[in-house]
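With one protein chain removed, the remaining protein chains of the complex are shown where they sit.
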Amino acid sequence: MSDIVSIIQRVLGEVDLVLGWTATGAGGVAAPDRFQTAAEAERAVFNATCVHNLAVHLPRLKDKTVGIVAKGCDSRSVAQLIQEREIDRDRVKVIGVHGLGGMIDVRKIWRLHGYGVPVDARIDSLFIDGREVDRKEYLRQKCLGCRDTVPVVHDKLFEAQGPPITGIAEAATVEAILPGTGLGASLTAAEAMSAAGEDESRPLSELFANMNPTERRLFWREQYSRCIRCYACREACPMCFCRDVCIMQTTDPHWTGAGVDAGEAEMMQLIRVNHLAGRCTGCGECERACPVGIPLMLLMNEQNQVIEDLFGYRAGTDPEARPPLLTFDIKGDSRSEK
Amino acid sequence: MKFLAGENIAELLERLSSRSEVWAPRELRGSGGTVMFERWRSGDPLDLEHFASISAKDMVLPRTEKLFGFSYAFGGAAVGNPFGTPAEPAAGTPAEPAAGARTAGESIRITAAEPAGNVVLFGARACDAKALDVLDALFGQTEGKGYNDPQYRARRAGLTVITLACLTSDPACFCSSFENGTAEKAGSDLILYPVDGGFLAEAVTPKGESIIESGVNSRDKDDSAREPGDGDPETGEAASGPTLFEESGLEMPVLAVTAMVEGLEGLRQKLAAIFDDLEFWQAETEKCISCGYCTYACPTCHCFNIHDEMRGDREGERLRSWDACMFHLYTQETSGHNPRPTLAHRYRNRINHKFSYYPENQGEILCTGCGRCIRGCPVGLDIRDVLRQAVEASAGPGEGGDR
Amino acid sequence: MRIGVFVCQCGTNIAGTVATDKVAEAALSMRDVLHAETLQYTCSDPGQRAIIDAVQKKGLTRVVIAACSPRMHETTFRRTIGQAGMNAYMMEMVNIREHCSWIHSDIDIATDKAIDLVQKGVARVRRQVPLYSTTVPVTRRVLVIGGGVAGIQAALDIADSGLPVTLVERGPTIGGNMARLDKTFPTLDCSSCILTPRMVEAKQHENIRLMVNAEIEQVRGYIGNFEVDVRKKATCVIEDKCTGCMICQEKCPGKAPDEFNAGVGQSKAISIPFPQAVPMVAALRKEYCRQFINGKCGVCKKVCPADAVDYEQVDEITTEMFGAVVVATGYELYDWREAYPDYGGGQYPDVVTSLQYERMLSASGPTAGHVQRPSDGAEPKQVVFVSCVGSRDESVGRPLCCSVGCMYIAKQAILTKEHIPDSQSYVFYIDIRATGKGYEEFTRRAQKEFGAIYLRGRVGKIYPSNGQLVVMGTDTLSGGPVEIEADLVVLATGFSAARGAGELARKLNISYDQYEFLSESHPKLRPVETTTGGIFLAGACQAPKDIPDSVAQASAAAAKVIGLLSRGEIETSPMVAAVDQLRCIGCFKCRDVCPYNAIEALELRDGRQVAKVIDTLCQGCGVCNVACPPSVVSLKGYTDNQLIAETMELLR
Partner (left out) sequence: MAELKLIGFLCNWCSYAGADMAGTARMKQPGELRIIRLPCTGRVNPLLILKAFQQGADGVLVSGCHPGDCHYNEGNYYARRRLELLSRMLPAFGIEPERFHFTWVSASEGARWADVVTQFTRKIEAMGKMSGAEQGTPPAKASCEAGVGAPDEQTGSEDAVPA
């Protein structure tokens, strides 16, 4: 860990502050921190609980030169922010983390072992309450199919030397896709989920894939019915930099009301999905921040896949690229003439 | 103390739900293990092990509630009848309105919100129940106290709280920092203490007593969902269900003691001392992303917004919904000026409101130590650290000492 | 808010299917509507006066008119409520005729729909704010692109009105395709005799500046003020010095294709296209010049008595402002070779295009008017004309009619007989389209007086046999196959848009069709305007047409230009985008998508960069409104809230 400290200390010579992590967050796991002096940087760590996408702070620190420790996935947010001219490449120093072996789902540990249980989440091993466990069991869902092991933009590289991520991705795809369930539209969303084979071992995305549109509609109604309109999904998103002029809350335009209603919460998420089209880097912070556990990434992942299929584009992989919805191709669009 | 067998919980809820809505903690499907207080219906599972992510203040201060509905009504008759020739107003049509007057014949109809029904909150914790007591101080559970919010009062009056006492805690809990901690009884009507095979039941209020004494020892007469053989509704004969609460000589279990935050005495003065130390507040909030989760999950945060929502141009509702002081828009003025322009300003207000202003105005600390804001914070911000550091900073030499 | 609703009966056009009184009655229950009435013909003078009366007596502040399509009468009623003292934009039309009464027969369905539409209109007008036009001064100079007959005509007409004109021609001379024609139908006037004086007039006109060998590089700006970069291509000849003596052409050893003569005959690397060229200035084509290919020759430079040859010359780009643009880029012949392998695909030298034949007939052509077939120079006795090659032919994807083929075949058949009295012409045709003045008579003359034999049918195949060509076709009138042995086959090839028309259209921000013919704003009522204000069309660049039509359209375009620029300043549409700068986050996605470069960055006093719409550039498409994440770029008249309200009302 002294490695990350010295890298941060070196970068501090070039910037006003560095965004990184300290070990002493709530629950005894890493929490975001910022360092302005070499002494402060002594408390910097990097371990498998450094899940936060620190890029969310960059648009708020435009008046400063900022160093940022960025995992591969985080670096896509940085790249996307640069592409959208939201931040100036010259004013950001990226310490890219290379060679991660996937990050740990602390919430899962807490759920199974109690909040605040001592966790030693190293890059290559995991100890819960002093006992080593199989870290693959506790990897974050989003890390399982990681395609971003190499930071897109970086000025310095921090070699984390974790286990190869490809092995993890393979290990994760053990469950076969479930056959169609032939569900009738009369089922409630909960019933649909049960019938679709809801159990711990099956990721929600598979259940979702097995639902027909009506079932999904009911599924989302149920999911959205518990939305408390806290806007954490938006605030946690590095790409949601409209901040206080976000159209989820304005009356001009008045796309959605401020009431708590599944329909309005649905509209709110539709706005988010729409606004992040071609911009979402799939970091998953919205879903992680959601206090009521709405699986927001189901929609984001779907849209990211559709955009990749349609336009061959992945947001945040090229700071110079022209985003697909801000341009067009007279002839080359995949859409067939109707 | 009466004893309630663990296997009778479902029957208890069944009976309670015959005359009230019952809300109880449950893990939600597809939520990645989120536990929330949800409407309980027969057969629904319970999760009495995990702590609900969002507090129970929903019961008295819904996330959104309709204050009233309104619609624009029109009495204007057609002008120039029969249609086809423009003509002077027909007889009976109001005279042409004066310049600036309302549209002829327009009136607004108000429809009251439906009255709140009875609700039983099952499985709250002492910190949740205490929070209701804290809110009562503002919203006016009793005459002459608070500002007597009628909707709040109606909901509060119809609410029965069955609390589950805490024998264990987690590192985020810090209720013991305030008065009675896990032994707090305020706000609860009935407290269930986990013991071997079930719970010891302690009635705190007459509502709680009535549950033990009469209300649920037999099925309710008006239970429309009764099974055959449950008794004759016409005769009012008691249903032949089992007796749920039995006499017991079991000993009270030992309650958990949660983390303490030291140095909270005189916190008002200490916070006042660092009020102007904006650097302090900036340092405390630098990792905050102002998501507002802490305020929404908090059992005592109660700021709300009132807004009209139109459906079409003719009708709408006036709604009250939760707001959060961590949002930029919270104090945004129409002019564009915001007196609390930064996160640091807003967080300072949050802390001061909880530990200074509310105690000063309402006589209660606006925090019960439930720890939700700590457990769920996406960036791992711990309010206890802030309090500790505030205490420390206020003691520091020359730091805003003259405040 | 005080809204008046006027429901038009349009005689029985609307009232026949829509219960207009019910619609008016329903309107009175809509929010803020305090006046509703039906009118027999709202657009009539009494109808308009009724609106003005109601507005003034009732103090209406917004008006909804349920009548015909807003595309028909929106402007009319804007003027009406303007006369009533209201802002012209506080009016909304809903279409209960074309979109309702005329397409439904059930009165209940149509009436319900009409009420819904009025409700939608009320919701929309409630959210309308007054809009105000702005005016911009115009540049009183005109750009004409293309120096064919249409461009020349437009330039002359405009120049005659006193406006300075720059006439830009891509080739080395003006005159266009008409200069290559021998005679014109139906009068058989000598084409150059009538065109050359106009060319010279254009050259000499005090208000016309001629730029040949020049192309449009880039166009910025908007109606009234276009900023145009023109690339003057290097020709290695100093235009001012060249006297047109043609000695260089004579001495030049570099052979080059003769484009003016449509490939019939040969030209030189340095040449003047034809003796009547305007300007009479040589141009050097580097790709055929030995000096440039081998690095040694220099003959032309040596022989030039005026010292006008300059091998070092480079392209020059000049930038000028214009108030209006006339596009007259014309046509070229469809390249038939690939699509018609059965006609030899260009393999048989004696299968020629109509333009090649025109040059063969012309006294100023390479054969000095003696018709000689290309293969052996013999005079053809049997000439077969094949109509509609690359026209009216779905099988090659060109269903359009070239509109002049029938006529020029008749002309060429007549000329053939005149040139070779013992010749026989055959014409394979689909229909004879001769709709102009004297045209029908002309085609009759070709048959009756000049003995051309017309066969109704397509030609299936052309193949060589014994030094001749066999043309296999069908005669659908006699019902049998026909084979004709021909000495020469002339293909009446269709029209294509000039090469690069689409590219130019994109530079000009105007539309074009699948053939790259440029699109007029309205096929009936705005035939010379384009969809971009200040840009007009003349001649065959819009669609195939003959000389009189081209000239007429050129004069029409000229009239439009003169009318536009006579005002000195122009009013712009107020239905443009606007930015709420207080809420703009400065992401500039609006600028990324704007088709008109109508968005610029503005620095506020606090240093924030925000977007600003240049009103006069914005055309009001609203693409930016959708691209703007916080929707603070808003299209006036079509704001999010207006569209949301309309949607909501329809779904109540």
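Each chain gets a letter, A, B and C, in the order it is written, and its residues are counted from 1.
FYI, contacts are C-beta pairs under 8 Å (C-beta built on N, C-alpha and C of every residue); 3 or more make two chains touch, one makes a residue touch a chain.
What you see is a predicted model; the values in this text were computed from it and never measured.
Visitor: Thinking of the whole complex, not just what is shown, which of C:Arg506, C:Arg567 or C:Arg608 touches the missing chain?
Guide: The one listed residue touching the chain not shown is C:Arg506.
Visitor: So which of C:Val5, C:Met90, C:Val371 or C:Leu488 would be touching the chain we can't see?
Guide: C:Met90
Visitor: Residues on chain C that touch the omitted chain in the whole complex?
Guide: That gives, for chain C, the contact residues 1-2, 55-56, 59, 61, 69-72, 84-87, 90, 95, 97-100, 102-106, 109-110, 112-113, 116-117, 120, 123, 126-127, 129-130, 506, 509-514, 519, 522-523, 531, 575, 593, 595-596, 619-623, 625-627, 635, 638, 640-641, 643-648, 650-651.
Visitor: If the missing chain were put back, which residues of chain A would it touch?
Guide: 185, 213-222, 225, 251-252, 254-257, 259-264, 266-267, 270-271, 273-274, 277, 298-299, 302-303, 306-307, 309-311, 324-325, 328-330, 333-335, 337-338
Following the convention adopted for this analysis, only the chains that are shown with their structure count from here on.
Visitor: Comparing A-B against A-C, which pair counts more contacting C-beta pairs?
Guide: A-B
Visitor: Average the C-alpha coordinates of each chain, average all protein C-alpha coordinates together, and give the chain whose average is closest to the overall one.
Guide: The most central chain here turns out to be A.
Visitor: How big is the gap, in whole Å, between where the Cα atoms of chain A centre and where those of chain C centre?
Guide: Chain centres of chain A and chain C, defined by C-alpha means, are spaced 52 Å apart.
Visitor: Could you tell me the distance, in whole angstrom, between the mean C-alpha positions of chain A and chain B?
Guide: Whole-Å distance between the two chain centres: 30.
Visitor: Once bound in the complex, which stretches of chain A touch chain B?
Guide: Against chain B, chain A makes touches at 25-34, 52, 56-57, 107-108, 110-111, 114-116, 189-190, 193, 198, 204, 207, 219, 222-223, 226, 228-232, 235-236, 243-244, 249, 257-261, 285, 287-289, 291-295.
Visitor: Which of the residues in chain B end up touching chain C in this complex?
Guide: Against chain C, chain B makes touches at 72, 74, 76-80, 82-84, 86, 96-97, 99, 103-106, 311-314, 336.
Visitor: Note which residues of chain C are touching chain B in the complex, please.
Guide: Residues in contact with chain B: 1-2, 7, 9, 20-21, 24-25, 28-40, 50, 53-54, 57-59, 122-123, 126, 582, 645, 648-649, 652.
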